[in-house]
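Missing here is one protein chain; the remaining ones are kept as they sit in the complex.
The letters A, B and C name the chains in turn, as written, and every chain counts its residues from 1.
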Amino acid sequence: MSKLYFKYGAMGSSKSAQALITQFNYEELGMKVWLIKPSIDDRDGADIIKSRIGLSRKAMIIKPDDSIYEMYKDHKDCDVIISDESQFFTPKQIDELRAIVDDLDVPVICYGLRTDFRTKFFPGSMRLMELADSLTEIKTVCSCGSKAMVNARLDPNGRIITEGSQVFLGGNDSYKAMCHKCWIKKIKEQQKGEQ
Amino acid sequence: MSKLYFKYGAMGSSKSAQALITQFNYEELGMKVWLIKPSIDDRDGADIIKSRIGLSRKAMIIKPDDSIYEMYKDHKDCDVIISDESQFFTPKQIDELRAIVDDLDVPVICYGLRTDFRTKFFPGSMRLMELADSLTEIKTVCSCGSKAMVNARLDPNGRIITEGSQVFLGGNDSYKAMCHKCWIKKIKEQQKGEQ
Amino acid sequence: MSKLYFKYGAMGSSKSAQALITQFNYEELGMKVWLIKPSIDDRDGADIIKSRIGLSRKAMIIKPDDSIYEMYKDHKDCDVIISDESQFFTPKQIDELRAIVDDLDVPVICYGLRTDFRTKFFPGSMRLMELADSLTEIKTVCSCGSKAMVNARLDPNGRIITEGSQVFLGGNDSYKAMCHKCWIKKIKEQQKGEQ
Partner (left out) sequence: MSKLYFKYGAMGSSKSAQALITQFNYEELGMKVWLIKPSIDDRDGADIIKSRIGLSRKAMIIKPDDSIYEMYKDHKDCDVIISDESQFFTPKQIDELRAIVDDLDVPVICYGLRTDFRTKFFPGSMRLMELADSLTEIKTVCSCGSKAMVNARLDPNGRIITEGSQVFLGGNDSYKAMCHKCWIKKIKEQQKGEQ
């Protein structure tokens, strides 16, 4: 029986590299992979799954209104579905992936972020956390050596931001994976400094 | 460094037994456990953690407006906090448990349901899934032999119900842990029978 | 497809309680469990799986020369095989459990110790570590708060013993689950004290 997998991790935990390695492993066995990715923006290369370590591959873009269940009909010969950035799927699309697993017995492996810069779920990661058969953390380290969990959003001065829209494209903010303890500690220090 | 644990499972997966066994293991080593449980109702015995296999123990009841962080000050000598039915904590209370882990270096082990009878999070399980350092599934089987995941709500005629309030006390409905595939299949069969 | 599971843990990690809870969960669903245990000695009650928390149940004793594969023919109606003290099975018996999983599609769930008082495998746990589809640790704590891993053997004066036969029945020695760091530290302190 096939399963719905959610392999979640903080930024910089090599989720894209893991997605591409899993694809590689299946393909090496002569199996067929349908590699997908939710659309976020229209920038050039938005359909590329790219990892910082140097791997990259073209994926099929899924728009918020697309029905993955319907699109699958053109990919019936695939042995597995692998997605990156799965936190950006709509809850309805995750329900469709669940249905593909249940109805058609195809394994679906979703890589993605667990939470945003305020430690709140994205719509897709929330539904995956509710529905996946298997939850696995892709671990990475905080600079203190502990496991990182929070995707801290930093302004150009390196200050942690805790308000704003969930998805933030362009601009000068950056992200840093931190453990919850270091994240809270830095926020409190910022607050003290402001008084 | 201490951690926040969420050990989630479907109904009948022996979460309460696991909570009491963990308590037992700590106490056997001479360590002190603060055993807690969110209040759900005022029925007699609401403060008892009771497992179907025959184990039971009194726990401290936490009401929705209680501050666990404040209450902890009267339990500073405890080596670990263990809770059952953690899905019923408020998100704010989970934030407090997170703060106890981070600020005071006390491990917090939360047992509870992952989702309700519609496969949607409870407020407490959602926040735990966002914030816990460690997520572990307590597994149990569907009658088909696969892993159970959905807490199906059944009416007195054995029909699966998919609408209604999240928490349902009293009445004649019952619950059954099922795998997602069997759950969906049975719902579809019911719908066909109605046409 | 069924699996061979090895759920290993140090002494006092509640392996027997877990075995009995798993049995209970299957039986509650109307499924049939074949509960087994390797023979170690002929003492009264050797056929009882008993946990310190107060649960107990009679199991079928498997002697070193028994063929579990042959014995299974009288238990063909069981839905699952659950064993406690699995470290004491012979490697050949673990191979038979593997064959029952592969040939007959029956899940086999083995609970047992990982290593002896010198951190060396038992014959059964070694073969399970080589062959099981799923390895899960049943965790317990060292008195320092870390995870316990070593089953320290203590003489009546509380000194750690690191030589002797693997299985030691009767006598005045006792066992204590410790983390590797505390175990090594105590051994070194003992050695210093002797000089």
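Here, a residue touches a chain if its C-beta (ideal position, glycine included) is under 8 Å from a C-beta of that chain, and two chains touch if they have at least 3 such contacts.
Quick caveat: nothing in here was measured; it's all calculated off a predicted structure.
In the entire assembly, the chain absent from the figure touches the shown chains A, C. Touching the missing chain, out of C:79, C:133 or C:173, is residue C:133.
Listed here are the chain A residues that touch the chain not shown: 12-14, 17-18, 20-21, 24-26, 28-31, 52-55, 79, 107, 140-141, 143, 145. Against the chain not displayed here, chain C makes contact via residues 1, 98-99, 102, 114-115, 119-121, 126, 129-131, 133, 135, 137, 146-147, 149, 180-181, 184.
As a convention for this text, only the chains that are shown with their structure count from here on.
Taken as a graph of touching chains, this assembly is arranged as a line, each chain contacting the next along an open chain of partners.
The central chain of the assembly on a C-alpha centroid basis is B.
Centroid to centroid, with C-alpha atoms defining each point, chain A and chain B lie 27 Å apart.
Among the residues of chain A, those touching two or more other chains are numbered 1.
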